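With one protein chain removed, the remaining protein chains of the complex are shown where they sit.
Going by the order they are written in, the chains are A and B; count residues from 1 in each one.
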Amino acid sequence: MSAFSKKRWLLVGMAGLLLAAPAVFYPVFLMKLLCFALFASAFNLMLGYTGLLSFGHAAFFGGAAYVTGYLLQSQGVGTLTGIACGVLFALVLGALVGLLAIRRQGIYFAMITLALAQMVYFLCLELPQTGGEDGLQGVPRGSLLGLNLSNDLTLYYVVLAFTGAGILLIWRTIHSPFGRILLAIRENEPRALSLGYDVARYKWLAFVLSAGLSGLAGALKTLVFKFATLTDAHWHQSGEVVLMTILGGIGTLTGPLLGAATLVTLEDQLADKVGSLVTVILGATFVICVLLFPRGIVGAASEFIERLLGKSSPPPLP
Amino acid sequence: MIDIFGVPLLALLGQMLLGLVNGSFYALLSLGLAVIFGLLNVINFAHGAFYMMGAFAAWGLLTWTGIGYFGALLLVPPLIGLLGLVVDRLLLKRIAHLDPLYGLLLTFGLALVLEGGFRYQFGVSGESYEVPESLQGALDVGFMVIPKYRLWVIVVSTLVCLSTWLIIEKTRLGSYLRAATENPTLTQAFGINVPLMISLTYGFGVALAGLAGVMAAPIFQVAPLMGSNLIIVVFAVVVIGGMGSILGSVVTGLGLGLVEGLTKVYWPEASSTVVFVLMALVLVLRPAGLFGRSA
Partner (left out) sequence: MIRIVFCWLLRALSPSLWATLTLTLCTLQAQAAYSDNVVKIGVLTDMSGPYSDLAGPGAIVAAQMAVEDFVARQKPDFKVELVTADHQNKGDIAANKAREWFDREQVDVVSELVTSSTALAVMKVAKEKNRLALITGAGSSRITNEDCNDVTAHWAYDTYATGSGTGKAVVQQGGKTWFFLTADYAFGQSLEKDTTAVILANGGKVLGAVRHPFPSTDLSSYLLKAQASGAQVIGLANAGSDTINAVKQASEFGITPKQTLAGLLMFITDINSLGLKATQGMYLTEAFYWDMNQDTRTWSQRFYARHQKMPTMVQAGLYSALTHYLEAVKATRSDDTQVVMTQMRKMPVNDFFSHNGKLREDGLMQHDMYLMQVKKPSESHYPWDDYFVRATIPGAQAFQPLALSRCPLIHK
């Protein structure tokens, strides 16, 4: 069986599982998983395929969550328009932040995105439209194409469709010529530059795309929970999405999905068991992950399998 | 009386002095970050946590052993520094060969663990630490009545920052350090123990954070999360100053304290964002930062 068809079977299997999942699991929990899976995948587009660590992605996620929530709640727009405006906001914000941030690399890039995201956080806190610490509460879900979204199951399939489309877009991007150039930049920026590619422009485009998809995740999250709160825009959220991606495996398509699933489940399950130690456990997961599997679960697993099969050594780290 | 934009000059001077107090903390913290970054190429996200631990160490010394403020000022920085050494040896050394971003991530995780642990132990509202007897009361400096302790903070941190700069720029030890920053392999070849130097540097940078923590304890509530909000501002300070020079981080720290102080007078609502706005401006005009060498 060729690798391609194996992958296809895997995809079909996964799709089947996702379609049937609400029969076993709690739909709202699943939707949260999906939102964060999309968020982590969008983030991975930056870190994994461009090599830039953004520490401010909460600004796009939370910003879009607020915009969508505000429009649905106070302006009475349709659900689709609300989501679209949230994504648009994230795109524009991403374009602006990107313009400033891509002037620097590595650690500077991380700090700049962090600081700019902090400004968005303050806006979310202080603007009269956002409800301050209470956030926006009771956002109506509305309906989409005649489907009443107040039913969790219906919404689950809608969110699944959106998330699927988002991840498909990422997949297409990575396997397009554009994605190849991004990889080239990640591996050796001076060489890409000397080949005549406008490196800054490519990075910027990737950043904007990543921001927009993070915004989609945020907008969907508002729809699922019917609220947008400061947590969505806080820098801990930015840290969490980094953790999801690293935990799952940077630069792999399945890694962020797995990382998001692990972390969301962990947080959900730990809440009533360890109480206040949850931050310590998350932090320790971070440390252990960086120390022991810098390539994440997927990276470590594939390395293990390859070693079992006696294949070649793993590719270098990003 | 002279007014500047509707604020009496003397009141303005007072506010600027207060701004300098905050600037002193920014300077101490960003100095530590800059020293660490110079040699390890790591942005120490756990810096705020070490600052918090410095404050808690001062509180603990007083509460459990009866050692007062000045004792803490001498004891706590080496103590926190030692902890830094351990962290470097046990954790950071292991990822030194990876991309520097992993250092940022590791220290981020570490910050979560430390803050979470303290939160678990001490609760969130934290503990109170008294201003030492000899520094209590206020001084009339003509244009305002300022608590003696605040003046003390400005004086001590300026002295510490200056001597750090002197050590690095003017002494033999400092020249080794700079050499190791420029070219570790070559410096190692000259028989200097670079890994040890790296550990010591991390310890030293972290000790500065511990010192800042002790100095902050009497002013701010000693609380587990006291460092986590500060650290992001300090990051912005570092970006504005540029990582190139030690002096740059100090000057930027103090300067931003002033700017923030003035914003509190004229437009208090914006005082927490002004640093980030400045950062954006600097990035547009001078991407390498005010004192940075362009990469």
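Heads up, the rule we're going with is that a contact is a pair of C-beta atoms (placed from the backbone, for glycine too) under 8 Å apart; a residue touches a chain by one contact, two chains touch by 3 or more.
Model, not experiment: these values are computed from the prediction.
> Given the contact definition stated above, which residue among B:M226, B:I240 or B:L283 touches the chain not shown here?
Touching the chain that is not displayed is residue B:M226.
> Among the options A:K32, A:R104, A:R186 or A:R295, which residue touches the chain absent from this view?
If we include the chain that is not displayed, A:K32 is the one touching it.
> Pick out the residues on chain B that sit against the missing chain.
Chain B touches the missing chain through residues 11, 14-15, 18-19, 21-22, 116, 119-120, 123-128, 130-131, 138, 144-145, 147, 149-150, 218-221, 223, 225-226, 229-230, 261, 264-265, 268-273.
> Which parts of chain A face the unshown chain closely enough to count as touching?
Contacting residues on chain A, toward the hidden partner: 22-23, 26, 28-29, 32, 122, 125-126, 128, 130-135, 137-138, 151, 153-154, 221, 225-227, 229-231, 267-268, 271-272, 275-279.
Here is the rule we go by: only the chains that are shown with their structure count from here on.
> From the mean C-alpha coordinate of chain A to that of chain B, what's the distance rounded to whole Å?
Here chain A and chain B have centroids separated by 32 Å.
> Note which residues of chain B are touching chain A in the complex, please.
37, 41, 43, 91, 94-95, 98-102, 104-106, 108-117, 119-120, 232, 235-236, 238-239, 269, 272-273, 275-277, 279-280, 283-284, 287, 295
> Using the touch definition up top, name the residues of chain A that touch chain B in the complex.
So the residues of chain A in touch with chain B come to 53, 55, 100, 103-108, 110-112, 114-116, 118-119, 122, 126, 235, 239, 242-243, 246, 276-280, 282-287, 289-291, 294, 317-318.
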